[in-house]
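Here is the structure we will look at, set down as structure tokens.
Complex shown without one protein chain; remaining protein chains in place.
Up next is chain A:
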Amino acid sequence: MSMRIELDEPKCVAAGQCVMVAPDVFDQRDEDGVAIVLDAEPGPEQEDEVREAAAVCPAAAIKLVER
């Protein structure tokens, strides 16, 4: 199983919850705080953090495609 992250950018509300949970995978743009995906296909060691980040995203903007 591997995982791909899809960020629905217009939905992002710049909360930064994902950055707090998974700082190696997400960051935020300086100008408006919108999330940036640093690693769209994170390794297995990061999958728990990424799932948590998707779950706590207040805008439901992080979609995980597992395959």
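Everything below uses one rule, namely that a residue touches a chain if its C-beta (ideal position, glycine included) is under 8 Å from a C-beta of that chain, and two chains touch if they have at least 3 such contacts; residues count from 1.
FYI, contacts and distances are computed from a predicted model.
Going by its UniProt record, the hidden chain of the complex is named "Pyridine nucleotide-disulfide oxidoreductase" among "Cytochrome c biogenesis heme-transporting ATPase CcmA", "Pyridine nucleotide-disulfide oxidoreductase", "Xylose transport system permease protein XylH" or "Response regulator".
Although one chain is not shown, part of chain A still touches it, namely residues 11, 13-17, 19-20, 28-31, 33, 51, 55-56, 58-60.
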